[in-house]
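Complex shown without one protein chain; remaining protein chains in place.
First chain written, first letter: the chains are A and B, and each begins at residue 1.
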Amino acid sequence: MTALVNTEPKLESPVGAPSAVATVAPARKGRGEFLYFALRSKKFLLAMGILLVLIAIAVLGPMIDGTDPVATDLLPMQPPSTDPGYWLGTTSFGEDVFAQFANGLRATFFVGLLGGGLAALIGMAVGFTAGYRGGWTDEILNMLTNVVLVIPSLAVLIVISSYLKARGVLFEAVFIGATSWPWAARAIRAQTFSLRSRDFIDLAKLSGRKGWRIIVEEIAPNMSSYLFMTFILLFGGAILIAASLDFIGLGPTGGMSLGLMMFNAVTYGAALLLGYWWWFIPPGLGIMATVGALYVMNVGLDEIFNPKLRDI
Amino acid sequence: MSLQVSDLRVYYRSLAGDVQALDGATFSIADKEIMGLAGESGCGKSTLGNSLIRLDGRMKYVAGSVTLDGNKLPIWDQRGMNEFRFRDVSVIPQYAMSAMNPTRKIGKMTGELLESRGESYQDIKPELLRRLDLVGLQQDVLNRYPIELSGGMKQRMVMVISTLLNPSLLIADEITSALDVSTQRAVAETLVSFRDHGFVKSMMVITHDLSILYQTADSILVMYAGKLAEKAPTATIIDKPRHPYTKMLISSLPEVGIRYANKKLAGIPGSPPALLNPPAGCRFRARCPLAFDKCVEEPPFIQIAPDHSVACWKVTGSDA
Partner (left out) sequence: MRKYFGRKLFTYTLTFFIAATIDWLIPRFMPGDPVAGLMARQGALSPEGAAALSKYYNELFGLNRPLWEQFFGFWTALIQGDLGRSVFGHGRPVAETILSALPYTLALLIPAILLSWWAGNTFGAMAARRKWLDSAVLPVGYILTATPYMWLGLVLAFVLAFLLRIFPLSGGYGFNLEPSLTWAFFVDLVAHWMLPFLSLFLVGFGGWAIGMRNMIIYELESDYSRYLEALGAPQSLVRKYAFRNAMLPQVTGLALQLGVIVAGALVTEIVFSYPGIGLLLFNAIKSEDYFLLQGIFIFVIAGVLIANFLVDIAYIVVDPRTRVGMRGGTA
């Protein structure tokens, strides 16, 4: 998953996608200009299209197919058909796969948004502070970042989750957010370093603005595109981590999620042994589509914001 | 004649159309001549300099010819230009500070560069060491990584590398812009010494800093908004400029010894036209105090005295 965003001028970052170098275009782009390029970027439009379809399924799906995802009153083990309630077939226990899929998609988006958002906030807080202040603050925050970075978050999540009998979606999201911020913090710190020495910052300091106000009012807006792209990556990452956690059986108790569908399929439903592909293929496909669209959108955004990357 | 450029036009491709950055340059540089190329940002001087060695990215050759030592330079042909690069035409780029591979020792990089061009590093090494001495660099700099050198040292190193094969024409692009004043002087003097030692035949020094040109250049070519304004020997440009733009440029320079409590520093009000759809006629028309009705027609770049050419109706007469 790393290698996508290059965080420093030579960046190491999650997954290779967004920019090899997200060189920060210093000027704030007008809204009009963004829209102009956005509507012309094939990658952005494609990704946006896929995401909108998925969001539509997540929002409208449960309304159209009003079945309770864990109700077991349908005919079990049926492949997909056009009969209502059987659009994606049924599980070994007679549950509606499509209802599970749509509801699971909701939970997936929720965890991604919340987990990714929290990670973004922490990453920004740590990154801005370390980058702006430098010195001892930077050293200490760096140490903290490195420690959290090295610990495989899934392992910690597993240990903690296994002791909690009742786990909510909120807990999962918060936990993911609290462990996946380090690369973002590093990236933001590097960009803050380069912005810190610019003249307009000196001007702000001279006019007596306090540190955090300078960060919020001067530095952050100049990095807004970069921050947004970082958030998108965190969003995607959170979805993947949540899927893994759910698949091990440590997801939220109660409720439905795409990872949970796969867990049930493999562990209780013997779906793999019996070939019920409609039970475990759609959830993973949904995750792949969501995360893939996010990554591609990120590349598209990079091209929009960074004029050097645009193809003429 | 060393370099002859005739009606060179190089545009930049952009989403909104072609930016006419260099729109018809005709001039020549003689052997042993150091010509300064001056003008404000965006006037096309860097485009001109770079087009003579390598068309980068968005640059598009539109028209014109370039002849060096009697050979036509195929500047539109990336492959074709390769045999001329480094040997006949060379460049000290604007980004000289970061022009060397950060993960390679300088000596190793130079050696690999030379070998790749078919030269023997071992054969050239003694000359390389002599030149390092000349510019004041220690010989063990070849064993160092670029990060270990100061800005001025890197600049000088790049100057040595670029001129190692004794090119006919050297293009120096804003090489003093990032340096402090005393280093600027050292670099300028080094540049002239290269010419005096015969390492380069002729030079084109691109800068927006007229004071450097005053110290080093034999002649100065002033550009404005993609067109040539005036070319003359340095003394003429500084003391007796004819083109209104050149005049205002010179008078906007502070003089040592004059107190500006009494005399205001005169700038040139306004700004250059956008080159996406440049205005017809003389491009300086909007800011020129001497503009009159003939100026809606583009003035030709005409010779008014030996080695002195100007593009201005007021100077060359409206019936020219």
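Methods note: a contact is a pair of C-beta atoms (placed from the backbone, for glycine too) under 8 Å apart; a residue touches a chain by one contact, two chains touch by 3 or more.
Since we're looking at a predicted model, the values are computed, not measured.
*Asks:* Give the residue, chosen from A:Ile57, A:Leu154, A:Ala178 or A:Val216, that touches the chain omitted from the document.
*Replies:* Reading the full complex, the residue touching the unseen chain is A:Leu154.
*Asks:* Looking at B:Asp31, B:Asp56 or B:Asp77, which makes contact with the chain not pictured?
*Replies:* Of these options, the touching residue for the absent chain is B:Asp56.
*Asks:* Given the full complex, what residues of subunit A touch the hidden partner chain?
*Replies:* 1-4, 6, 8, 10-17, 19-21, 143, 146-147, 149-156, 158-160, 162-165, 183, 236, 240-241, 243-244, 247-250, 259, 262, 266, 272-273, 275, 277, 280-281, 283-285, 287-288, 291-292, 294-296, 299, 308
*Asks:* To test your reading of the contact rule: which positions on subunit B touch the chain that is missing from view?
*Replies:* So the residues of subunit B touching the unseen chain are 53-54, 56, 81-87, 90-91, 93, 95, 98-105, 112-113, 116-117, 145, 147-148, 158, 161-162.
Just so we're on the same page, only the chains that are shown with their structure count from here on.
*Asks:* Report the inter-chain centroid distance for subunit A and subunit B in whole angstrom, where each centroid is the mean of the CA atoms.
*Replies:* 49
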